[in-house]
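Only one protein chain is missing from this complex, and each of the others stays in its spot.
Now for chain A:
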Amino acid sequence: MSYAYLFKYIIIGDTGVGKSCLLLQFTDKRFQPVHDLTIGVEFGARMITIDGKQIKLQIWDTAGQEAFRSITRSYYRGAAGALLVYDITRRDTFDHLTSWLEDARQHSNSNMVIMLIGNKSDLESRREVKKEEGEAFAREHGLVFMETSAKTAANVEEAFINTAKEIYEKIQEGVFDVNNEANGIKLGPQHGPANVHPGSGNASMSQSGGCC
């Protein structure tokens, strides 16, 4: 399937906050109550439409454990969007946001759109982080904020698509140089430079590259 643009995303945040589940809900529209943990990185892809244009999202899901940060860091660069996820039922995952954000800002290009996600909104009874706190953090750091549930799919589409809309707007404003792949944006085959061969990229509806 051809696309006008390809956007590269990265999902980051503490281990167990639901990064892989958010991705699975977005690409496959399903939820796995027990999802095996991610070692290293995995990725998924899906087509969306913005402003009548087909856009392919290529989303890299990273291991959350601290020890792996030195490895996953290299995936920040070349990302146009990032989903920074915490778990609303675990205060510590919220407390670590600053360090994640520092990491992301330091290793990505300055135009990267970052969306703050408070996941597991279905577990209201176990909530430890108020919605207002998330909003305040986002405001303070210039992020877009949303609470989601990978289980009920609440706001999941919106989180990924709104991020794409922001990136798209930045392209329209000329903030992103679409010819530099290091920005995490690639022109589709029909728009692309001569060295992109039509048909060589097998852009299917959803594609994934997990280990297992």
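Definition applied: a contact is a pair of C-beta atoms (placed from the backbone, for glycine too) under 8 Å apart; a residue touches a chain by one contact, two chains touch by 3 or more; residues count from 1.
As a convention for this text, contacts and distances are computed from a predicted model.
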| said: So one subunit is absent here. Using its UniProt record, which name fits best from "Mago nashi protein", "Anaphase-promoting complex subunit 11", "RasGEF domain family member 1B" or "Mesencephalic astrocyte-derived neurotrophic factor homolog"? | reply: "Mesencephalic astrocyte-derived neurotrophic factor homolog"
| field | Candidates A:24, A:45, A:104 or A:185 - the one touching the absent chain | value | A:45
| message | Can you tell me which of A:10, A:63, A:115 or A:171 touches the chain that was removed from the display? | response | A:63
| said: Residue by residue, what part of chain A touches the chain that was omitted? | reply: 15-16, 34-37, 39-43, 45, 58, 63, 65, 67-72, 74-75, 77, 182, 200-202, 207-212
